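Right, I'll just put the structure down here and ask away after.
Every protein chain except one is present and positioned as in the full complex.
We just call them A, B, C, D and E in the order they show up, numbering each chain from 1.
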């Protein structure tokens, strides 16, 4: 039996075995009264629906959601989407399965760039900060949260919702934001601070251990904008001599980064830097969704099928 | 020359002298090229427009905005509103003018109830808290901010925009909120915490020294919801053993008290208590505006004139 | 065979027999071409989906929607919701089944409080009215509609959508509304009139005979706000000497109780009493939805799953 | 001294005397401290601002708002609008001034068509009704309200806000509505009923005695849609054998004629006839505003100046 | 075996054979792992869902979407909608099947009126145009696009989404629009030009060959309003001496016909004619949806089931 291809390349004609993260598991009762398993499996490239229709009674106890699994199955089409129909599934036995090539990082939906590259790029941005207060603040907050910053997704499901998505989001925003700051004579250090810290509250808003992110208690009750403001406040207050005006401006960048109140910002941009940060955040999130919708569209048409979240079809170009 | 009546009772037929706070002062150039003074005067009952049309060159240096003044003048009608046309104005000389009856608290727009009464009522509410953590938190935050809490307005201009307005707002909300908490089996202590703390960030959002409130730097850049969350976070963290779940719930009450994101809440109510706090806040603010619009309407009609902020006329009842 | 538990306590591990109202019945064709029955069953505590997958041809004629039924079956999980899979079903034979404990009021989704208690409480509120005109009006309209007022739901599906829901809604609103009227110096009698009459048009808007309410012709074409205004107008005109100003104010309370035109009120609140009635109506309806969402959520998590109508998850508290 | 031209033809170069209705009168205090009179005068063709700057003390008691007046004055330009500056003004002495040509109907802002013509046209429409119930209903309601229907404006200020405007609005709508009913195979009688009755509540919503309409108590508190429904309900109930389904449909036409809830309709159109009535009401009101904006625009440009209510400029055509 | 009835009259009790257009075809995998075919079939009167559950492997290659087919099957109910369950299906063999009565125009969802009648009516409208420039323009654009204008639908799915729908839409609008133009003293020729040309861009926006319309590249990227403006511009420029003011006015009618920017019009109506065209377009599209919802509702109730697009139920009248 051959190995299944990367999930992003899976077709309904493939069959074989593979290692994946089981990101979701539900036992459903079919119409005939029998049970089947409805699953969501991911590797670093994509996430697909999988089903276990046979031998359910035995297989349903062989693994849980959140675990890595080894499966055997074949592709299938359902409403135009490729799914996996599994003949067997079990949780990974790390010691044994590593011999067969299992690696955790290959089995979690991930950013396309290596995390070490993105982290190095972020450090490079931080080294370029001229304002001492801002550089100390950013160094401290990124160092204190390095473990999370390296792997966190940028959102639960809308954009960059995969391992390293947070880092991918802020490094790309840093590139765009610093350029725009220079182009418009804005304070480049402040823009970088806004970029790096605007979503810092997501480290407390989301719980993430490799599968889908989920909301924490504070995530639901306080929200990442409030949490981020409090993290910045605490960090600034821990730095001797941090100017009060600067603290206000950085908290403003966090508070206003959704651009308008309807999107959850309690205050709206009132500085050139805040307009820039909100603009590059919006654009980066939108383009991530556009790229994903185009990449995942299975047809040969010039346009994708209707994308509900974006409320439109997208142009893929002449085939 | 007789003393002018309370400003809330002023008619275009009155004339005389009085002590007021000059809340606003602007030198304007009239069409003929000459200057006149455009002022806003207040006593504890109301605020009215006043003008100095004669002897401007001399009088304009006799006082500044933010100072108490002694004026002489007469009522006048302009677009259906009573104004004061002044023949003379000078800053108050406290030592001398106290002999003529000048008292600061009589010359600042104020809540209708005495502040000491409202403060005592708030203390009574706090004594009723059964949850030790909440009681300690509320006692600490109210004690630490007593001076401001006693005199602050609840908003810059929309509702309760006068001395003691903040205290009036939260004591009335405490009465309503606690009743609703009992009626709906909600946590009465939590509701009271939400009532007392929901606008606590306004102590940092607004600057107030007796005239009109103005926005501080943090008020404009961070906003009272963010500031309030940070004040609560800091206070909770300063209380040994304060439960983390309780802190989340109280921060949620602050964050969600505007009810919907369009009104500036970064998160929307997710607990019974949060729905109650947002409801009584909205109702108390609206009724304060309604009462004010009815009280200030100068006509004998059954309805007020059009109220722009509320977008309607209001029923005053059969004359 | 044991008796099934109350539906609000049903789990996928239960099996047995029970009496229920069949609130909905549909014959569906399955994928294999065979038919199955898709039903909605209710007792006083909850409503659940039920299915008949076997022996359909015979069972489908044994009962109709709107009838009480006796069923045998077992719990089952479908998309995380508990359902009943039935092996047999027939309409109730009242004479015989009463011996086995059948009671109509146990088999209809109902308010948690006994109707007689709520009715007595309403009468108590009415006795407290000081304005003779209002008291006569309320007594007449409640007496004339007592049969319906005792059992009607407050809405077809959004809130208080069960037997006695209307009465539960207005008695709770009366408690809250009268308190707020006193707290704000509003006319307590008028607020009570608004509370009791604001939804009176629903008695003509909805048809209800114990299952789900449905819209009447006038309900769809005229709506409960218009119907309510007409009921009030007719009743006032039937009371000699009823003051015209008072009639206008009460009709205003009915017309404006949805608070804003977007929610279907042709006029918006213009009196203190109208603001109070709209506020307690909104709060009571919202809290009923919140309580229901929390009560029905099957998981052990701190938060409910996504509630589509409220557009959020809700906090259930630490497990 | 010559007679002033019709106000719709007044230019800043005209001077002379005329008879007008004084629709508004206010005593204002000028900057120099002196008083002047700010008035609004109308004849059948237009309404203009007028001012009395001299001899104010004597003239201000010579007339009141709501009275017919005889004035002498000259045209003047203010912000691009023609105004009248008056040298003298007094109330009309009917006996004497009729000799000089005074006629009340010439001095009230009026629909362009003679009222008798429009009334005859309405009667013609009513004679064409085939459904006996509808014909009786319309005859009764129009006969009972003939005096008002002949002179009422269609709105206080937005569209057809002049003597006979109501009649102009419904006769034009009848012409359009009946044609569309035939074109779309709708019930022509029902559409005519909707046209004649949709705004019937305005007879109670507005008070009108020849000048500007004003809102009544019921107009403010209940609104014309609710008032209209109640008038229709009462009239239907007074006609023996009036079918209940027909009553519901006619009330629906009144209730839904604003088309959407945001515009104040408690229910939205659910019949072909209701869609037609709402459409012709909207179009007729809009076109009346458009015509008025074009007619009153003083410039020679191809486009009018910005029309605030319509939110746009309007094309007048090549000069 | 009998012939199936018209699809608009199909019930779950019918069975037999028929010719249809297969407008949609999808191979789905059922829960048991087997495939079935999900189809959409249409004749001139309606479109219904059809399924092939048996003998799938063989039948799935017997036809494609977009082809005419001959089927045998029986009616079936699914969620209250009638569907067809097919026992066999194959593509039409025109030569042979014509003998059995196959005609293409009978098997495509079509406007209720014969196309030749509607086309003759359109020509009659064009002959009535008095302005030479407009008449030449309309004649040229309709002649150049006759083949498409005769068969095009008016939209992909919302209204008049069938063969001849475009022509039905503009002939009905011409009737209504010209009447309103005369009634309001508007330019009848301009209104007709707006009616005929407002959607002309749909000939390039949609691709249509008898089944469901689909969006072209330019339809998605440019949209029919932009495409229509460009078609008008090119046509006007091709007519010697076409007045520039007239071209602007006609382009305005195309650009503004959706009435408001939220609905996709880059400019809003600024002429009487533009208000009329937008009004009749809106009304005709809405009434087509209303008629369709009423016609397709399968129940015997007085009201249709909930119509999602219109956001309401519709009144069908007493059964």
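Note that in this section contacts are C-beta pairs under 8 Å (C-beta built on N, C-alpha and C of every residue); 3 or more make two chains touch, one makes a residue touch a chain.
Just so you know, these numbers come straight off a predicted model, no measurement behind them.
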Chains on display which the left-out chain touches in the complete complex: A, B, D, E
Which of A:49, A:65 or A:314 contacts the chain that the document leaves out: A:314
Residue among D:53, D:244 or D:295 that touches the chain left out of view: D:53
Contact partner of the left-out chain, one of E:177, E:194 or E:223: E:223
Absent-chain interface as seen on chain A, which is shown: 172, 175-176, 179-180, 183-184, 245, 249, 252, 268, 270-272, 275-276, 279, 282-283, 286-287, 290-291, 303, 311-315, 317-318
Contacts of chain B with the absent chain, listed as residue ranges: 26-29, 31-33, 215, 217, 220-221
Interface with the undisplayed chain - residues on chain D: 30-31, 36, 53, 76-80, 83, 85, 302-303, 313, 315
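Rule of thumb we're sticking to: only the chains that are shown with their structure count from here on.
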Those chains which touch chain E and also touch chain B: A, C, D
Same vs different contact residues, chain B with chain D, by half of numbers used: different
Higher-contact pair (C-beta pairs counted), C-E versus A-B: A-B
Between chain D and chain A, distance of the C-alpha-averaged centres to the nearest whole Å: 61
Whole-Å gap between the CA centroids of chain B and chain C: 41
Shared-contact residues (touching 2 or more other chains) in chain D: 217, 220-221, 245, 249, 252, 270-271
Contact graph of the chains (line, ring, star, complete, other): other
Pairs of chains in contact (touch as defined earlier), listed by label: A-B, A-C, A-E, B-C, B-D, C-D, C-E, D-E
